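With one protein chain held back, the other chains of the complex are shown just where they sit.
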Amino acid sequence: MQGNEAVAYGALDAGVNFFAGYPITPSTEVAEILAAELPKRGGVFVQMEDEIASICAITGASLAGAKALTATSGPGFSLMQEGIGFAKITETPCVVVNVQRLGPSTGMPTSPAQGDIMQAKWGSHGDSPSIVLYPDSVKESYELTIRAVNLAEKYRTCVILLMDEVIGHMRESVRLPDMANVRVINRIKPTVPPHWYKHYDENQKYLSPLASYGEGYRFHVTGLTHDAHGFPTNKSGEAAEMMEACGRKISYNMRDLVQIESRDMEDAKIAIFTAGITARAAKAAIAMARHEGIKVGLLRPLTIWPFPDDAVRKMLRDVDTVIVPELNQGQMIHEIRRLTKDKSDGDVIPIQRVNGQLITPNDILRKIKEVC
Amino acid sequence: MANIPQKIVHQYLRHDKKFPHVWCAGCSNGIVLGAIIRAIASMNLNRDDIVMVSGIGCSSRMPVYIDLNTLHTLHGRSIAYATGVKLHKPHMKVIVVTGDGDCTAIGGNHLIHAARRNIDLTVILINNNIYGMTGGQCSPTTPHDAIATTSPYGNIEPDFNICNLAMGAGASFVARTTAFHVTEMQNYFQSAIEHPGFSLIEVVSACPVIYGRLNKKGGAPQMMKEFRDNSIPLTAVDKLPPEKVAGKIQRGILRKEIHPEFCSAYADLVDRVKDKEV
Partner (left out) sequence: MDKSYEIRLSGSGGQGLILAGIILARAAVIDKHKVTQTQSYGPESRGGYSRADVIISDREIYFPEATNFNCLLALTQEACDKYLFDLRETGILIIDTTFVKNLALAADNTYELPFTEIAMDKLGSPISTNVLSLAFLVKVTGIVSEKALETSIRESVKPAFVDLNLKAMKLGFDLAKNYGK
């Protein structure tokens, strides 16, 4: 099974019944599979006129009650940013899959890169927190797509699944779980009568129920700053409340959101911190280095935003050196430097590549040997 | 057309929510809102099954005032959001309220593709020939030579003919009226909502405070008078000599045809493939 195929089937198994998208390499297979599969299941597939229309259509469908997802790559992801902000401020569940490619603008459409790590967090204007997941295998692409849909529904926000081109196009032998073991989360529905309904009504976990159009609630949704009922407001208190609510539901639920793989870290003196395809190279490098008796381990975030601050701080406390390989000119490394103030800059070492080629196990092994 | 008393109109407004409204005195947007409500009321539609979607601009503030399912979206994108709502719940009536800048400049691509798909949306385009909310900049329908803050020496560009654009893109119901012709407007809205396919009604409207002042059109009453005196019904166009037609706003239903509608075509597709192996 291919990575992009795993995303498509993950979406279907998570209950996604609405896809709107626009063709773009290297994500197109997701759309092609859903174009064949969704109509068979009574769901909607629509090819829109551009990526802007795609994010808007899935947000509209979600407000009408659909579980909605779109898939794109860098240029399309840039076009979607305003719409992603709208989904966040209106707390409307949806998922955007971004299969990354190299470079700004058109770049190298069929080459891998990890250049959108910061864009996935800060891409939309106006300071809104993000939930971003990042798989490193075909199987995990399936699992994290389901998780992305679940988190979108639960947290009422636009969740981003960041993919590497190589993983999107890679085929791997995988055994998908029995559907009976797949946990699917649906949005909380209001239990109050329509005249009591508030469109933004946090419970003790800062999560709020969501009605759909056509269910008698007749609520208002706006991209303007709004009060708890959803109506526009210019009052600074209400504006701050709205802005903070979007962040609060994430910061309060960090334990639910953070997922991190730790491998061979118990006795490690050197840690490698990396995500996605680069972590696959790291795993191979660690196996070789361990074979030679070098104490090196891996930390790999599956949720890259919110950043797993506490876990990273704790797990990097006892290592001497952190190597941060990434297919960009330095994005994740700034987070690691922020969290390892006890180490000198020289102890947090980058491996960066932006030529469309992967960082290989040997590249990482060489760096490990340089520092040990 | 049923005569809907003002008392009924008030039942559709969100009085407790967001009045007074943001529109200037003399603005045509309130007239259009009234006509929409009367059209909905006279059709006895269930309000729970109507969604009003808008983008950004003066006209796009309308949804907040009306007690329907309402969605106030991004600049230019109302039709794309509406497409999502309609495709997921095809039984709902989806009305898009938009302006000339919102729909034909930044949102032009969505307009032409929704018209091409012939998706059953009712697009009410309030054309006041200017960007009012941002203070009077030139729009795609600002007439040639007219003054705007970004065309201080007169607009050197030609303006869009919105109805021709929609028809060229494949819209199956297209009509034009003015803010003066309220009963005609209400009738067109009703026909458009009933029409099974993409419909667009251009309402030529008055922005006396900005467009009117910049172009010395007088106040709202003068602009309304101009709509009355300077417009002719389509039925009269053929009967009049060309010099009496030139420069006039032509009102009427320019197209009303039944074409395959997108949501129905999609439902047919689902019927055709749903038994295939999943």
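So that you can tell them apart, the chains are marked A and B in the order they are listed, and the count of residues begins at 1 in each.
Quick note on the criterion: a residue touches a chain if its C-beta (ideal position, glycine included) is under 8 Å from a C-beta of that chain, and two chains touch if they have at least 3 such contacts.
It should be emphasised that the depicted structure is a prediction, and the values quoted were computed from it without experimental measurement.
Judged over the whole assembly, touch between the missing chain and the shown ones holds for A. Looking at A:149, A:166 or A:221, the residue that reaches the missing chain in the full complex is A:166.
Per the touch definition above, the residue from A:281, A:319 or A:368 contacting the chain not shown is A:281. Taking the complete complex into account, residues 109-111, 166, 169-173, 277, 280-281, 283-284, 287, 358, 360-362 of subunit A touch the chain not shown.
Just so we're on the same page, only the chains that are shown with their structure count from here on.
Those residues of subunit B whose C-beta lies close enough to touch subunit A in the complex are 14, 17-18, 47-49, 51, 53, 63-64, 67-74, 77, 80-85, 87-89, 91-92, 109-110, 113, 266, 269-270, 273-274, 276-278.
Interface residues of subunit A facing subunit B in the complex, by the touch rule stated above, are 17-18, 20, 37, 39-42, 44, 46, 48-50, 52-54, 56-66, 68, 82-83, 86, 213-224, 229, 231-232.
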